[in-house]
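A protein chain is absent from this complex, but the other protein chains hold their places.
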Amino acid sequence: MAGRLLTYLIKISWSVQNIAVAAVVALMTCLLVFMLLYMYVKSVREKKQHKWRMISDMLINKAIFYEDRDEIEDQILASVLEAAQKLIVNRYFRKFIAGELVSAKKNISGASADSLKQFYLQLGLDKYALKNLESRQWYVKAEAIQELTIMHTDEFIDQLHTHTNDKNEYVRMEAQAAMVQFKGFDGLDFLNSISYPLSNWQQIKLLQLLSLKPPSTINIDKWFKSDNNSVVIFALKLARNYHRFELHDAITECLDHENADVRYEAIRCLNEIYTDETADHLISRFLQQGLKHQVAIARAMQNVGSKKDELFLFDLLKHESDELKLHAARALANASKEGLLSLEKYSKESEEAISQILMHIKGENAA
Amino acid sequence: MSWQTFILHLFTYGILLYSIVILICYLLIGAFSIMETRSYLHKNSFTDYRMLASSTETPSMSILAPAYNEGPTIIENVRSLLSLHYHNLEVIIINDGSKDDSLERLIEAYSLYKADYFVNQRLKTKPVKGVYRSSNPVYRKLVVVDKENGGKADALNVGVNIARSDYFVCIDVDCVLEQDALLKLAKPFLEATTQRVIAAGGVVRIANSCEIEGGRLVKVNLPKQFLPRIQTLEYIRAFLLSRMAWTKLNGLLLISGAFGAFDREIVINCGGYNSKTVGEDMELVVRMRRYMEELGEPYKVAFIPDPLCWTEAPSTYRILGRQRNRWTRGTIETLRAHKKMFFNPSYGILGMLSYPYWFFFEFLAPIIEFFGTLGLIYYCFKYAVNWEAILIMIGVICLGILYSIFAIMMEVLTYHQYKQKRDILHLVLVAILEPFVFHPFVVWSAVVGNFDLLRKNNSWGEMTRAGFAPNKKI
Partner (left out) sequence: MKILVAEDDQLMMKMLEFRLRKDGHEVIITHDGREAVSKLDEFQPDLVITDIMMPYLSGLEVVSAVKKKYPTGTPVVILSGMGQENVVLEAFQLGADDYMTKPFSPNELSVRVRRFDMSAIK
């Protein structure tokens, strides 16, 4: 019985094997053909792009040297635009020419930039971008937002604003960046309503974009109360970067925030924005914090601390964490003129580790 | 039924089952890799790395480069590390008790002086003999540590202790990095919101026959020698397919020891590199993942497929054999140290998928292949030619070739480093030759590795490298 079953199984497996081998060979051939075909299509497209590139180069050159135009120049321009218009129904051409114009516009300002924008509008590329905003693929959407932003077509601001809380990370990142590009600090009002977290990356990007805009004294502290922790953190970074000393009290309130990352950012922020009372605020919360935050506080004491905090700092030198000791010692050395001296005195009376830390700090001060 | 037919059938069906499982794995890896690669490339097109390079808000990063007897090339290599684009950067060179004049060369070239430096010993290491800094402000990013010899893991632990940054990147000092390598490696950490990114792995590509000048890659060439060329294919397959697919599943276990970034806090919390294993790079990632699983916090190991790091591959069978032998031992040691996770559902993907995959395909596969082939040959000579089994084996080989060709296609479609049509043809040719020439040797080395480990022969297998002499074209 078992023997018959086995012979039967062997028969089946023979045919299974044959099919499997045939399938593998067929797949392999398919892949090879596909690869060769792809290489061919790619080379054809590259040849086509050569012609496209001539068109885009002409347009960009015309934009760069725009002031002395005469009739002949105008005629050339008109014919180039016409050639481009004929090709514009081609999806790949559209992507190509929009990409070229956008990357040129990114690097250029002034009259030349304006004429690049004019070409962009003349070719009707903004209409296509607007259509792409409704695409179901996130990258098409995000690309459209980027394009409209760089081309500075402000009439679509409202459409772009609706995407600042899009479910796709990259779409909302581009839309938020667009708001800041168009309206500077006022563009940040999307922070009132976003429900998704702002990644660290996005915060860096927004800060970078803002640094190119004129500073403004908009109301930041309302965001300290946001339910979105990343918004609070971003607001703290804004306060720190723009030295908003008047927000000191609001920032100290963030030291009691329930989220550890917010508390950490608040400590970092007080490192730059501080008054005589800051040290007391930090010290009073020291024991409730984890080691990472304690280290941050010790580091902040270097700026914030003064002679009256020496007792606290000497206490820290007894802590088991070497990192805390190092920061505390550095803070002591900077707290007052006699700081280093009293540290030396302390070192002589206590154990080995402090003397190494002392040497380290002396070395730092010398360098 | 005689016992011979029984063994014959067991054998045939065993191989059949094995090949079906491999087929399914290949298909899944291919599919996941395509998905992950597409999404990565789309995301990358929206990333302005220049913006990141000039920002002062980026987290701090340290490069840890352990050096052991790298005298002839160390000056150039350090110079290229110092010129990487990143704002908050610190370059830590750890001289692991070199017997040559590496340290003296560094001191002279970068006007170093011995600094009073307090080393926070959060990880236990061999003693540090001195910490050197430059008196020239241009090299303020540079820290050179001189320590007693203790192996790569120990050297990296010293680096982790000395570093002051949030993240560190460990590299082999003789690797050639692209200028924007750190920016790309930093990105996953910055993008994390709901999951903590604990590590990010990079791709290692093969630099043999490439033109390298002053510690920088000038021109990419396909290696001219056979062994490095076949390893080029192997690396493409591993990085573009396998690791990409595992990243999609968030089950990546291995970050190349030659190039990867780590969250320093977590590395310290779980004890740093283990100097008792020869596979310290894999062991660390597994331990970090295990630590996060046990902590119950959401986390991720990221992977960047861009070719950012170029290194020289072994070009002789002797050195290659030693390298593979060491890899095998590292894998087994890591698996053994964390066997608790084997099919343990409380470790999620890590326990149910990643670990078993490594166990069956990285650890067992060479052994099965070796003894399977040996058994088949024996059987054919002793009794009769077992055509079924041979046919299945041919099928498996074809499958392997197909998989390699798919990898080459992914490379052409994504990064396309080897521009000439001839290069692609060469790669395909190599893919067809590999199962007959290269693969048996790799399997053999792995089997020897198993034996060596059984004999407790934990030698290091010092890798002699040709080295990139300045302005020398290789």
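A and B label the chains in the order they appear, each numbered from 1.
Following the convention adopted for this analysis, a contact is a pair of C-beta atoms (placed from the backbone, for glycine too) under 8 Å apart; a residue touches a chain by one contact, two chains touch by 3 or more.
Please read these numbers as outputs of a predicted model, since none were measured by experiment.
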Please identify which residue in A:Thr7, A:Thr29, A:Ser43 or A:Asn61 touches the non-displayed chain.
A:Asn61
Candidate in contact with the missing chain, chosen from A:Ser112, A:Ser230 or A:Asn271:
A:Ser112
Give the residue, chosen from A:Asn18, A:Gln75, A:Asn90 or A:Ser103, that touches the chain omitted from the document.
A:Ser103
May I ask you to list the residues on chain A that touch the chain which is not drawn?
57, 60-61, 64-65, 67, 100, 103-113, 211-212
Quickly run down the residues of chain B that touch the omitted chain.
50, 53-54, 56, 83, 85, 179, 214, 216
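Here is the rule we use: only the chains that are shown with their structure count from here on.
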For chain A paired with chain B, centre-to-centre distance based on mean C-alpha positions, whole Å
28
Within their complex, state which residues of chain A touch chain B.
2-3, 6, 10, 13-14, 17, 20-21, 24-25, 27-28, 31-32, 34-35, 38-39, 138-139, 142-143, 146, 169-170, 173-174, 196-201, 203-205, 207-208, 230, 237, 292, 322-323, 326, 356-357, 359-360, 362-363, 367
Residue numbers on chain B that touch chain A, as the complex places them
1, 9, 12-13, 16, 23, 42-43, 45-46, 48, 51-52, 54-55, 57-59, 115-118, 120-122, 133, 187, 189-194, 265, 388, 391-392, 394-395, 398-399, 401-402, 405-406, 408-409, 412-413, 421, 424
